[in-house]
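One chain of protein is taken out of this complex; the other chains stay put.
In order of appearance the chains are A and B, and numbering begins at 1 in each one.
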Amino acid sequence: MGISISNISKSYKNVKALQNISFDVKPNELFGLIGPDGAGKTTLFRILTTLLFPDQGTATVAGFDVVGDYKEIRKNVGYMPGRFSLYQDLTVEENLNFFATIFGTTIDENYDLIKDIYVQIEPFKDRRAGKLSGGMKQKLALSCALIHKPKVLFLDEPTTGVDPVSRKEFWEMLKRLQQKGITILVSTPYMDEAALCDRVALIQDGKILQIDTPKAIVKHYPKPIYNVRSNNMYQLIRSLKDYEFNHSIYPFGEFVHYTDSRTDFNPKELQKYLEAQNLSDIEIEQTEATIEDTFMELAK
Amino acid sequence: MKRFIGFIKKEFYHIFRDRRSLFILFGMPIAQILLFGFAITNEINNVDIAILDHSKDNTTEEIINKIAASKYFSIKQMITREADIASVFQKGQVKAVLNFEKDFGRNLVKDHKATIQIITDATDPNTANTITNYVNAILQQYQKELNKDITIAYQIMPQTRMVYNPELKSVYMFVPGVMTIILMLVSAMMTSISITREKELGTMEILLVSPLKPFQVIIGKVIPYIFLSIINAVVIVMLSIFIFNMPVQGSLFLLGLESVLFIITSLALGILISTISATQQTAMMISLMGLMLPVILLSGFIFPISSMPMLLQIISNIIPAKWFIIILKAIMLKGVGMQFIWKETLILLGMTVFFIALSVKKYKIRLE
Partner (left out) sequence: MNKVIQVEGLTKMFGDFTAVDAITFDVKKGEIFGFLGANGAGKTTAIKMLIGISNPTSGNATVAGFDVLTNPNDIKKNIGYMSQRFALYDDLTVKENITFFGGIYGLSRKRIKEKSEALIKELGLEKVASQLVGSLPLGWKQKLSFSVALIHDPKIVFLDEPTGGVDPITRRQFWEMIYKAANQGTTVFVTTHYMDEAEYCDRVSIMVNGKIEAMDTPKKLKEQFQADSMNDVFLKLARG
């Protein structure tokens, strides 16, 4: 009763937005679709919410076919599109009331589902939605998407453009919703949010790179990764790029994540090489891979 | 049904909270009617003319008196020589010169025929034309009075009586046109903008992914504008009756029915426009270019259809506004009933059904 996607493809003119995508989301799972802009996340969401036809392949949501049973799906899913899609000139309460009415329900009827979220914006219920802060808009949008007690919730980049505090609160809300038995498919371009999902699919250029639990994904990173730093970041990157045994070099904040092409890599050798390049304050230590490392390794 | 009412309620919130649009919605018809009624007029008033009377008899004096008494002309100068005609025009003192032939009165009685020359300054052809018409009207009036007393009519002059608008009031011509434009704009442009706005905002996506049926969305969008357009139509008719003393000869009920029909035609066009445009800006451009211009240029509102090239005359037939203007004029000015306008009504009805069918077919329940 979750989501089942098999061999979905979709093209626009000459762009292949989705290429042969298959995966399942289990009932009551919090599943993340992680990838940059243009990876095909929104297209997949639109197919699953019956807004687009797939060119090929089939998919079911809550047991209903996305093409044949679109009317059933529209009754049973909640959808929060990427952009803030509420009426800016309506107040918080009017927006919520409107969405309750078009789904044939009332705020009172499903109040306990949205209560946790709605109480935070209830003090502003007479304020026009356009005047809310980013975090509050997002809470209102989520309340509106939940008001008809959907079985499956689709959230397309809900945390894009939202400050870290609101992001954190948002993920906490998702966890609580999951406990209430809702299946959630959420997309995000932020790799660090992957760790908050039960399972994730990494997607780029319309292709799934990998599907697994966040832990398993980083565990399967094929090589040891080293944090390297020095007094000059730019020179460090240049020197590492010239190093004949490098496998990958990616700046990661104050460090560079370095992997070596050899199996018997000795950090001391690299240290000597870098010192010979006139770099100082060199530190090299092994570190754990992140989802982002995996993503880049797979996308390479 | 509750869903539907909720939807309509929301539409009214949008309309009433957007002060600027609301102002345009109700300010525009009033401004346009007043503008056309007072400022943009091809009526003439107190036009300066000169008279060259070679005859100076009772008849010419009576005619001159009649002309002087009308509010359209004021006699600026009496000239005596043909040569002066050119100079008064050159000095720009007068717009027209009336030249009575010698023995005007006598010729009229004797030969049943007398000649008056109307010379107008045609640098402004519209005014020149109007002056000629007005002078003709006064002459005919005089002639009619003259013939009343005489048992054997001496009638010889050509008859070009102005009917239905004997005072040649241009506001009578403009009201049907302005009403057509306003109804078209409010209905078509506002509906198409309000639908495309939902597309732009992304709320259309949410509406589509809801159990609300597409036709409910469309009807819900349309109903508030039917309501507003009817108010507009009433305002326009009231303004023309009470401010410009325009008579509505025919049945107000029929006028109302026909207006509602035209409003629905325009709304259907608006929906059609919204199905082919992705942004509010496109919708507005298409509405203005695709609807306003043809209405102004090809509906017979400003330029008479009969004097257009054949191709344009044919094209004018597919413009709903043309038929609505004919209907309006027939009801308001001629006071005729359905038996005379059923053909135009049927054409309008046909177009409406066609546009509705087309937009329902084009309306997408999905995003592509």
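Points to keep in mind about this one:
We take it that contacts are C-beta pairs under 8 Å (C-beta built on N, C-alpha and C of every residue); 3 or more make two chains touch, one makes a residue touch a chain.
All figures in this text were calculated on a predicted structure; none of them were measured in a lab.
Within the full complex, the chain left out of the display contacts the shown chains A. Screening A:D112, A:D192, A:D242 or A:E275 against the full complex identifies A:D192 as the residue touching the chain left out. Which of A:N232, A:N246, A:Q271 or A:T287 touches the hidden chain is settled by the complete complex: it is A:N232. Within the complete assembly, A:K168 is the residue of A:K26, A:K115, A:K168 or A:K219 that touches the hidden chain. Although one chain is not drawn, the whole complex shows that of A:T160, A:Q178, A:Q271 or A:T287 it is A:T160 that touches it. Touching the omitted chain from subunit A are residues 35-39, 133-134, 160-161, 163-165, 168, 189-192, 204, 232-235, 237, 250-254, 292, 295-296, 299-300.
Here is the rule we go by: only the chains that are shown with their structure count from here on.
In this assembly, the C-alpha centroid of subunit A lies 59 Å from the C-alpha centroid of subunit B. Across the complex, subunit A is touched by residues 2-3, 5-7, 9-10, 13-14, 17-18, 201-203, 205-212, 365-368 of subunit B. Those residues of subunit A lying in contact with subunit B across their complex are 46, 49-53, 70-71, 74-75, 77, 79, 81-90, 94, 97-99, 101-104, 144-145.
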